[in-house]
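The complex appears here without one of its protein chains, the remainder shown in place.
Moving on to chain A:
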């Protein structure tokens, strides 16, 4: 009796450990951790893109000649009316403020609108500051035209970039899928806060050549780098490559090559070594001299001052192709290199998406500032799209792990976005530092979103068919499960069999015991009497 009990207890313990410890442990160890991402919030952000953004740019009005005490209010009304006339992808408006007495305005930091009396009406946007001057004559004052002129100038010209980029075209309205802020040109690289610049001097032969690139860059390019630093930080490297004229020698017979001729002949593969740099994007500038053997390059449209012609490769960089080969032991001086840098600077603005094909950069200060705002908004859009993709993929692949780090990144991203939006919406802040900070926050936002999306642990073989699961688990769990189950069943079944065995055992016991002999005899008699009956 005690043995059976013991066996049963042991079997039950095995079963209990298997069921209560083993199964939960197995479940715990094989369950994929999926952090709860705020999917509803992100999808509502995406559906109502920029709905919580109302970009407000303060503009200070000052008047040189006349005092207009309420002109800012009138301009505000006109500006608002003009903005309302066109549907916008993002809410934005101007906050027209009257410059207070003795208030020092810095046109390099704040937007300043100056009203100047002249003998004609017109406007001028400063090249080196954020000042807009509206000229008016006495007739305009009499007919009360100034507020309208000022509003029109501000919105269509000073804030022309916003006016174009943040408005919805009629074609966009019909296309529900195209809700973005507009695609940049073919030439422009995608925006990144850090860009690498690779400058190379290539010669078709191995003759020694040198260039004063460092002093030229220090004098002409470093100021530009610093000027653009709030928007984009550049890292620069320079190199000289011998025996590489990008295969231009093969073109020396052709007078007017088409882009296909150039594209099929020029071999940029050796220069496209993007992966040596940490930065995501790189822009190249290659100054190429043919080898003397290849001879003059007929297609290069060179002038007396300019012995080279510049070509542009979309999202790659610029090629400065020289007509003549370099003489022996040449050194390229600043006189040669500086104009190249001047020309490249204009191209650089195209590669960065700051100017169009004609390199129209008449108002760099304002263009760069507007670019910051548009980029901030594009970044916000881009980050939300990334988070939305993350949510979609985690829903689509239930086998994919979602680590805690991803959740914390998403939370951080959301808070960064709110900070950036708060900054953009603040009507009292609108100096250069504000836009820089907003851009910086939006860059961090994009970075955190990308980090969340590309988390290292969110990869595995997503597809794991049922038969594979059986193939993996059966050899391991099969034997243990079968032994425990059958063992348990056996001990439970032993119940009836053991009772019979026990009776038999008892009988055998009795027959073997001399002490119970009489009793045994009595029973036998009783049995025989029964048999007799």
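Everything below uses one rule, namely that contacts are C-beta pairs under 8 Å (C-beta built on N, C-alpha and C of every residue); 3 or more make two chains touch, one makes a residue touch a chain; residues count from 1.
Just so we're on the same page, contacts and distances are computed from a predicted model.
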Subject >> Name under which UniProt lists the unshown chain, selected from "Bardet-Biedl syndrome 12 protein", "General transcription and DNA repair factor IIH", "LALA0S05e03818g1_1" or "Large ribosomal subunit protein uL4m" >> reply: "LALA0S05e03818g1_1"
Original post:
Which of A:78, A:198, A:244 or A:322 touches the chain that is not shown?
Top reply: A:78
Subject >> Contact partner of the left-out chain, one of A:18, A:68 or A:148 >> reply: A:148
Subject >> Touching the absent chain when the full complex is considered, from A:106, A:237 or A:293 >> reply: A:106
**OP:** Over the whole complex, note the residues of chain A touching the chain we left out.
**Re:** 52, 54, 62-64, 76-78, 80-81, 84, 91, 93, 99-108, 114, 116, 120-129, 131, 133, 135, 143, 145, 148-149, 152, 157, 186, 190, 219-224, 226-228, 259-260, 262-270, 272-278, 280, 305-306, 309-316, 318-319, 338-339, 341-343, 345-347, 349-350, 357-359, 361-362, 364, 386, 389, 392-393, 396-397, 425, 427, 453-456, 458-463, 465
